[in-house]
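In this view, the complex is presented without one of its protein chains, the others remaining in place.
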Amino acid sequence: MSALGHGALYGAVLIAVMLSTVAVGIWFERKFAGRMQSRLGPTIVGPMGLLQPLADVVKLLQKEDIIPAGADRALFNLAPVLATIFSLGVAAVLPLSPHMIAADLDIGVVYMLAVGGLMVVPTFMAGWASNNKFALLGGMRAVAQSISYGVPLVLAVLVPVILSGSLSLAGIVRWQSEHHWFALWPVIPGLPAFALYFMAMLAEANRIPFDIPEAESELVAGVTTEYTGAKFTLFYLAEYVHTLVGSAIGAALFFGGWDGPFAPGLHWMVAKTLALFVVVYWVRWTLLRLRSDQLMELCWKWLTPIGVALVLIAAAWVQFAPQGAL
Amino acid sequence: MTLSHCLLLATALFSIGVYGLLTRRHAIAVLLSVELMANAANICFVAFSRFRGGSGQLFALFALALTVAEVAVGLALVILLYRSHRDTRIDLASEMKL
Amino acid sequence: MQSAWLSALAFLVVSTLLGLGVLGAAKALRVRARKDSRIKHLTYECGEQPDGLAWMQFHARYYVVALFFVLFDVEAVFLFPWAVVLRELGAQAFIAAVSFVVVLMLGWFYVLRKEALQWQ
Partner (left out) sequence: MGHINDTLRALWTTLRTAFRPTSTVQFPAVVRPRGERYRVSFALPDDENGEMACIGCLTCERICPSQVIKVKPGVKRESPVTGKKRAYTDDFVIDLSACIQCELCVQVCNNDAIVMVREAEQPMFEREDLVLGFARLRKNATDRTRSWGHGTMLQESQEPAKVEKKAPAVKAAPAVAAEPRQPAPRSPSRAAEPPEDGARARAREGARARRGGTDVSATLAFGVVAACALLSAVFVVRAVDLIRAVLWLGITLIATAALYAMLGASFLAGVQLLLYVGGVMTLMVFGVMITRRHEGIAPTATDTVRPVRGAVVAASLFGLVAAAIVNTDGLDDAPARALAPLTLADLGRSILVEHVLAFEALSLLLLAAIIGAVVIARRRDPGPLDEPTEASR
């Protein structure tokens, strides 16, 4: 019972924190994007437009709920809820500080990959249940992209696992705080593995330059074409949460998570997460969308073999590096 | 939760799989039924390993990998069946030649 | 360990509650439409009358992609336990895994040569 209570409490707090972060993140993204395009961004609602996300949410929740004719109603309604569950659920294994972790699974990395990988289910479900050609195409493409980039993701995540010899996210961070951040040392499997992870994370969260499934110019809005109001909000939320949790996991796996001088661990973790979060938006508002075939070619011809090579290099490092170099 | 509970659950799942295998004609539905049966077998492995020790878990791990290979090739055959007949009923496969 | 799974379960339950809560809030807040019409529920096809069902047949390359994904996942699944014991077992484990990966990469090379992953 206490374990259940622990999980529920952490879940409630963490989800509340993540939602407010997402709200501020949306504001920040619009402001930052505006600045990058030499615009002002939101200014009217609240001071500096800070209440804009709130206004957006209220607006979205008031929208009429339309289910298209011929849709598979049960699956159509289930998909957004599932998307929320899976995107938030990954955060259960996130180590915020040495003692703040909702569920300290000994196989945290596998859990994270598995639950994150389940995101393909609601995506496809939404695309299929909408009875809409754009949605179905978007859904299929999203699933294809998601599973393709799942391969470099797994390989990139394997690098810190091999270097630390632990599958628990907290264990990996602990190893880094006792030795080195993996992004810094050993540089060769570490830093490229982070780059690989970052790209794969962008692709999994359907962020530009990997947002083919949404591809506004060709597929309207991909799987969310037929969604309105609250259900659309949930998908939107899931996408942001996915990015946020992905950033947090990147910070934990490659940048030492809570490790850092002067400040408490939680502050470091939050700072590193937000830094990565900002980089995601920075990339999003800078680069262009890749074409489907470029996307697949990049994944299969380049990232996958690079990932395999990095895994082998990491293993060789563990094997052959002089003890002092660890 | 005891070993016999797990075994009964596995048996029930297996039987449902058998039912599907016998009654469905669509090739992919047949594959799904086979998945159910393999899943039931895996439950047995894991349950025995938990209650009696031994390397049942390891065997389940290998069995998972084997199932993946099986599904991969099975689906390839379904696609081939569809190519040659424009249909995916499994009884059409009786005359299939590569 | 099992207690951690229970915590994870509770976490998932809380996320579920959030999803359902948002839908419930929307039900409460929603402004009711004054009248409903059939046209409102038509699927969106850029303003055209929807033509036929949305279901379409997809190309077999999707299958190849999914196949490759599960096979690499299998590889990863076996590399996870290997990564944990790598330090302990030393060169023997290293060589075993290297040959495992190399054999799998032969498959990758084959697919690349056959251009089965070509998304064109």
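A few notes on this one:
For reference, chains read A, B and C in written order, and residue numbers begin at 1 within each chain.
Here, a residue touches a chain if its C-beta (ideal position, glycine included) is under 8 Å from a C-beta of that chain, and two chains touch if they have at least 3 such contacts.
Just so you know, these numbers come straight off a predicted model, no measurement behind them.
Counting contacts over the entire complex, the absent chain touches A, B, C.
Panel shows subunit B; residues 1-9, 11-20, 22-29, 31-33, 35-36, 39, 42-43, 46-47, 49-53, 55, 57-58, 60-62, 64-69, 71-73, 75-83, 86-89, 98 of it touch the chain omitted from the view. Contact residues of subunit C toward the unshown chain are 1-5, 52-53, 55-60, 62-71, 73-75, 77-78, 80-85, 87-89, 92-93, 96-97, 99-101, 103-104, 106-108, 110-111, 114, 116, 119-120.
Interface residues of subunit A facing the missing partner chain: 1, 32, 34-40, 43, 72, 75, 105-107, 110-111, 113-115, 117-118, 120-121, 124-125, 128, 137, 140-141, 143, 147, 150, 164-167, 171, 174-175, 178-181, 183-185, 255, 279, 282-283, 285-287, 291-293, 323-326.
To be clear about the criterion, only the chains that are shown with their structure count from here on.
Contact topology of the protein chains: linear, an open path with no closing contact. Among all pairs of chains, A-C has the largest number of C-beta pairs in contact. The distance from the centre of subunit B to the centre of subunit C, with each centre set as the mean of the Cα atoms, comes to 21 Å. Here the CA centre of subunit A is 33 Å from the CA centre of subunit B. For subunit C, the set of residues touching two or more other chains reads 73.
Not a single residue in subunit B touches at least two other chains.
Across the complex, subunit C is touched by residues 2-8, 10-12, 14-15, 19, 58, 61-70, 77, 80-82, 84-85, 88-89, 91-93, 102-107, 109-111, 113, 130-137, 140, 144, 147-148, 150-151, 154-155, 158, 161-162, 165-167, 220, 225-226, 229-231, 233-234, 237, 292-293, 295-297, 300-301, 304-305, 308, 311-312, 315-316, 318-319 of subunit A.
Taken in their complex, subunit C has these residues touching subunit A: 1, 3-16, 18-20, 22-23, 25-27, 29-33, 38, 40-46, 53-56, 58, 62, 65-66, 68-69, 72-73, 76, 79-80, 83-87, 90-91, 94, 97-98, 101, 105, 108, 112, 117-120.
Within the complex formed with subunit B, the residues of subunit C that make contact are 60, 63, 67, 70-71, 73-74, 77-78.
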